[in-house]
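For reference, the structure is listed below as structure tokens.
Every protein chain but one is kept in place in this view of the complex.
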Amino acid sequence: MTQSHSDANESRLERGKRALARIDGEAGQNVIAALADIAPDFATYVFEFPFGDIYSRPGLGVRDREIAAIASLAAMGNATPQLKVHIEAGLNVGLTREEITEVLMQMAVYAGFPAAVNGLFAAKEVFAAKRDFAPAT
Amino acid sequence: MTQSHSDANESRLERGKRALARIDGEAGQNVIAALADIAPDFATYVFEFPFGDIYSRPGLGVRDREIAAIASLAAMGNATPQLKVHIEAGLNVGLTREEITEVLMQMAVYAGFPAAVNGLFAAKEVFAAKRDFAPAT
Amino acid sequence: MTQSHSDANESRLERGKRALARIDGEAGQNVIAALADIAPDFATYVFEFPFGDIYSRPGLGVRDREIAAIASLAAMGNATPQLKVHIEAGLNVGLTREEITEVLMQMAVYAGFPAAVNGLFAAKEVFAAKRDFAPAT
Amino acid sequence: MTQSHSDANESRLERGKRALARIDGEAGQNVIAALADIAPDFATYVFEFPFGDIYSRPGLGVRDREIAAIASLAAMGNATPQLKVHIEAGLNVGLTREEITEVLMQMAVYAGFPAAVNGLFAAKEVFAAKRDFAPAT
Amino acid sequence: MTQSHSDANESRLERGKRALARIDGEAGQNVIAALADIAPDFATYVFEFPFGDIYSRPGLGVRDREIAAIASLAAMGNATPQLKVHIEAGLNVGLTREEITEVLMQMAVYAGFPAAVNGLFAAKEVFAAKRDFAPAT
Partner (left out) sequence: MTQSHSDANESRLERGKRALARIDGEAGQNVIAALADIAPDFATYVFEFPFGDIYSRPGLGVRDREIAAIASLAAMGNATPQLKVHIEAGLNVGLTREEITEVLMQMAVYAGFPAAVNGLFAAKEVFAAKRDFAPAT
């Protein structure tokens, strides 16, 4: 289950940059860029820990990780910008619109109907911005 | 994406009972039983909506649904009994201990290290109660 | 305390539609309409469970239910659109502006002053949109 | 809607003590007593602000205030001791067991099924401790 | 540790007004003004309890209190307007931009990366509105 922790920081950062680019795409890059002037070290941490450490672990696939990200962010209900980034990331790594919609609907069970409805509206915005009109199902 | 909503309530309840028995096993039954004297109708709702409606939908597999359940409950951090039920449910539907552990570790990113640590300790209890000593990986 | 669960789904949906129309009025209808393209089944669930099941139960009056709705949504502080819908619903079912204001002020005790202040500002918007200038007291 | 703010602090404290004794009874007194050694001023604040200020306001009845308290505490899900105090307070001011149970069930809508279930189990403990076996309905 | 509770309310209100003006400056005054028409008594309570009681206590300096305010509001993640008020207040009482940035970054540990990122973006807005372009470090 482990992976080597003896890599130099440099490669941890590089690994995180590659993972973030692959998973979050442009949306993730925009967050990093917006952090650069106020907290440049924190931008580095975002590359390193969530992406260089966690997302690069072999024990769980990236599709499964995006299900977990979308579910937790929708359930907490206080991080809409990050939820949108991960809905887009979910599409990038192979989740269908229907699967994302199902995860968000399921949040009504654990976090209440408002969390699910607000998550669905966030998805609606992300899907619309993709400007392709394939139905969700 | 839809499924028929014209079923009688009876079958919705029955469908939910079957889904809960298959997914949550004994842990879920215990919750229902404990509700029976104070709020018997609510026990019925637990069968009907989360299990008869949501979990019975075809758009997302039950393994994926348990990833979403574990992630959201660990992230919210205020529903430990339900988190344990769903960690056990995750094992029941084919998630490995390693995969569950990875989902919980990932929650450090979205909900903080305490949420991840407390989720991991909940998993440790559930895994130990299973009384088989296969390593998590 | 129970009510029959042997009704066909059809009437559960119908009962929910009537309850939502009576309680939430136009604001609730708009939410349902906005869900129709992304998650039409979820729109159905919103009619069925919160309104067809819960709000239609005889054990607690609808005025009391709106107090509970406004209190919980203001306390959680992460579902402002739903809080506004229920502030309007509260007015629809007979809560006075003063009573709603009192519930929101009371949330300072359980959820902190920011939750109360943000709830009061949500109420201010809803009250203003009603375009009648009767004083709150 | 206002009440005089020109009372001396002494009477604000006294008013709060009377309100807390009437509403929360022994359970409230125990909390105050437990605070006395670590933060005696905070015990005073608990008398003064929630009870001397908020609960003593004329704009909303104490039965309605307990509905709001139970709803918000169950929805937040992270303050079980206080939820139990207010379930007992609800009984003290005239809410029936059925009404309290209905408020808690309704929280499934706004805060998810775990919040409702955990609230119902808290109520079950409070009702049982009352040692009278009248049915909830 | 105690301070006299025998002051008349008048001076409690006055003490709160002075504290709020000194700490929160214009941002705090705007919140109070916005409350005046919907809930004037609540505006009074905001002066009295948070500022007249808590912030006026001698046991903890106002700089330390603003660290606590910024940390808690960023961690909860559902009260952005109040977080901005307290970031500005932090600057008013002597916290540097770097120190505020560090507190917000640290929230990634307890409340997750989204809470930290959203807190940093709130700080960026407040710092920019100050219209002086000294670097944060």
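Think of it as A, B, C, D and E in the order they're written, each chain with its own count starting at 1.
In this section, contacts are C-beta pairs under 8 Å (C-beta built on N, C-alpha and C of every residue); 3 or more make two chains touch, one makes a residue touch a chain.
Just so it is clear, the structure is predicted and the values come from calculations on it, not from any experiment.
For the options D:Tyr45, D:Tyr110 or D:Phe127, the residue in contact with the chain missing from this view is D:Tyr45. Of the candidate positions E:Ala43, E:Ala89 or E:Ala108, contact with the hidden chain is made by E:Ala108. Within the complete assembly, residues 76-78, 101, 104-105, 108, 112-118, 120-121, 123-124, 127, 136 of chain B touch the chain that is not shown. What chain A contributes to its contact with the hidden chain is residues 1-3, 5-10, 12-13, 40-41, 44-45, 48-49, 53, 57.
Residues touching the missing chain, restricted to chain D, are 31, 34-35, 37-39, 41-42, 45-46, 49-50, 73, 76-79, 81-82 (touch as defined at the top).
Here is the rule we use: only the chains that are shown with their structure count from here on.
Compared on C-beta pairs in contact, C-E and B-E come out with C-E as the pair having more. We define each chain's centre as the mean of its Cα atoms; on that basis chain A and chain E are separated by 31 Å. With centres set at the average Cα position, the gap from chain C to chain D is 22 Å. Averaging Cα coordinates per chain places chain B and chain C 28 Å apart. Among the residues of chain A, those touching two or more other chains are numbered 49-50, 73, 75-79, 82, 101, 105, 107-115, 136.
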